[in-house]
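Only one protein chain is missing from this complex, and each of the others stays in its spot.
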Amino acid sequence: MMKLESLIEKALFLSASFSALIVFLITFFLIREGVPALSLNFLTGLEWRPGQEFFGTLPTIIGTLWVVIGAVFIALLIGVPTSIYLSEFAPFWVRNIIKSSVEVIVGIPSVVIGFFGLMILVPFIRNTIGGRGESILAGWIVLAIMILPNLISLTEDSLRAVPKSYREASLALGATQWQTITKVIVPAASSGIRAAIVLGVGRAIGETMAVLMVIGNPETPWIPTSILDMTRTLTSTIAIEFSYAEWGSPHQHALFAIGVVLFLLVTALNFVATFVIRRNKN
Amino acid sequence: MNPVSREKIMKRLLLIAVALSLIILPVILIWVGYNGSGIISIEFLTSRPRLFEYGGIYPQIMGSVYLVSLCTLFGAPLGIASAIYLAEYAPDNRITQSVRFFTETLAGMPSIVIGLFGLEFLVFYLQLKTSLLAGAISLSFMMLPWTIRASEEAIKTVPQEYRAASLALGATKWQTIVNVVIPAAMPGILTGVLLGVGKAVGETAVVWLTAGSGLEAFVPRSLSSPTGSLPMYIYLLATQAHTVEGVQRAYGASLVLLIMFLGVSVSALMARNYYLRRLGN
Partner (left out) sequence: MRSRRRKKQTTYLFLGIGVIIGLLLAGPLRYNGVINDLRDQITSGGGDTIPTGDLTVAGSSTLLPITQECANLFMEKHPFTYISVAGGGSGHGIKSAGSGEVDIGQSSRNIKDSELLRYPDLVIFSIGKDSVAVIINSDNPLAGSLDLSLEELGEVFSGEITNWKDLGGEDHEIEVYTREEGSGTREVFTQYVLGDKNYVSTASVKPSNGEMRASVANNKYGIAFVSLGYVDEAVSAVLIEGVEATVENVQNGAYPITRILWMFTKGMPNNLESSFILFIQGPEGQKVVEELGYIPIY
């Protein structure tokens, strides 16, 4: 009997290590295929011309950052006030409606959101603001929609985790509700909000389809100077070019190397988030 | 400005933000519903695509269903087992901490990276070819961490007294888990699995690299045939259609995909409520 028990425990441990195994395999295969192309020049080069074997990804990396930072900023502008409303003001039933509606957005397939961006946002930007329409701005809006739900639910959780006594103490000192929120509750929840931001950045960096459909993907990306510029992201470059890259060619290795960069970025962010959350708990 | 009127302005600004985040879902649903409902017919749902942008989407619907069912078949048991280990057995040491860290890393892994890995490892290295099997396994890598997370959370919320009572009655740890803990954690576990299923239904980048071109005209006949899927179909038609017919089909397929996703979400909610009610008895 005891033997069976310990056997089960071992089997369970094996299944639990399976995710670790997958991560190792991913790392191994990415590195095996990507390292031949990784070099300082790969990270700092300004020109991406696979035909002539120029593989500079700096503009793509900066383009990715532009898109991601803007999207997270927009999501914060909408998400934090929404979570404040949810946790501090909303009656129970309103909160239920908003939370479930927002949670459904998480699951809307990214290709549908990209389709929305392509049919509605891009023509709207082209006709009212100018430029080609396919732009960093369109990428911001599409990505912000995609990261908003997680941001709201994480932020709301951390706001609700602030002890009631803080609120009472602040109100008892004569502070208004608004002062209580801005001076007491939000600062107390700030590490949770920071973790939510980090996770949002990670999600935004990794998002492929929706962004790919609206940001234009120029032939040779440049360092963007305006939000109406087209740009490329790391993910869109892989998605567009992998199928035509000749197998075993430097181009294919370069695409895997972009995968390595993505992997490192996301893992680093995950590391930071874990660290922030752990410190938050202590 | 006095604090009270500032309070009012601030609250109004809050409400604007709330309205913005509340409006996204209905806008997208109405947009897809309005444009997509016209094309939906028995014919569209039961015939195969023809000449790129004509015909129906039956193989794509079935392809998505197969992909997701297979993916659940791989992902769910593994995810639940991992969650049981992490919640019930794992000692708090380096090994389990790193297992947890890797699970989180996998959860944050961009789908295109999982797709690249699936292409390199499953399609080429293990020679599964671009197929239903390769697609489903790659999708299960995406689904796994979500299932683990939700199930672990659910198992942890089962009150400690349940376990104590069962152990006191002479049940072994495993018997306690199977007979007491899992049934009590079922609502959370089911929701977790179904959330993972919802994620897998709409995933495009992974399927693109591992499962097939998306326009396959037949329901997959075996695990090694390439398979169509709704997200790939939508991507292809949304970006490449040139006739009104083609764009309509992209809307129609989006509507079907959304309905499938909402179906999964609603069944997740219903399953949760059903179990909660039963536990309440």
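Letters A and B mark the chains as written, and numbering starts fresh at 1 in each.
Keep in mind that, in the parts below, a contact is a pair of C-beta atoms (placed from the backbone, for glycine too) under 8 Å apart; a residue touches a chain by one contact, two chains touch by 3 or more.
What you see is a predicted model; the values in this text were computed from it and never measured.
Asks: Touching the hidden chain in the complete assembly: which of A:E88, A:E134 or A:E156 does that?
Replies: Within the whole complex, the residue contacting the unshown chain is A:E134.
Asks: Write down which of B:S41, B:S69 or B:Q97 is the residue touching the left-out chain.
Replies: Once the missing chain is taken into account, the touching residue is B:S69.
Asks: Just checking the interface: what residues of chain B touch the absent partner chain?
Replies: Interface residues of chain B facing the absent chain: 48, 50-52, 65-66, 69-70, 72-73, 124, 127, 129-130, 179-180, 182-183, 186, 212-213, 215-223, 225-226, 236, 239-243, 278, 281.
Asks: Spell out the interface residues on chain A facing the chain that's missing from view.
Replies: 49-52, 123, 126, 132-134, 216-222, 230, 239-241, 243-247, 251
One rule holds for everything that comes next: only the chains that are shown with their structure count from here on.
Asks: How many angstrom lie between the centres of chain A and chain B, each centre taken as the mean Cα position?
Replies: Once rounded, the distance between the two centres reads 18 Å.
Asks: Once bound in the complex, which stretches of chain A touch chain B?
Replies: 1, 4-5, 8-9, 11-13, 15-20, 22-23, 25-26, 29-30, 33, 77-82, 84-86, 89, 98, 101-102, 104-105, 107-116, 118-120, 145, 148, 152, 176-179, 199, 202-203, 205-209, 213, 235, 238-239, 242, 255-256, 259, 262-263, 266-267, 269-271, 273-274
Asks: Residue numbers of chain B touching chain A in their complex, please.
Replies: These residues of chain B touch chain A: 3-4, 6-7, 10-11, 13-18, 20-22, 24-26, 28, 31-32, 77-78, 81-82, 84-86, 89-90, 96, 98-99, 101-106, 108-114, 116-117, 119-121, 125, 141, 144-145, 148, 172-174, 195, 198-199, 201-205, 208-209, 231, 234-235, 238-239, 250, 254, 257-258, 261-262, 264-265.
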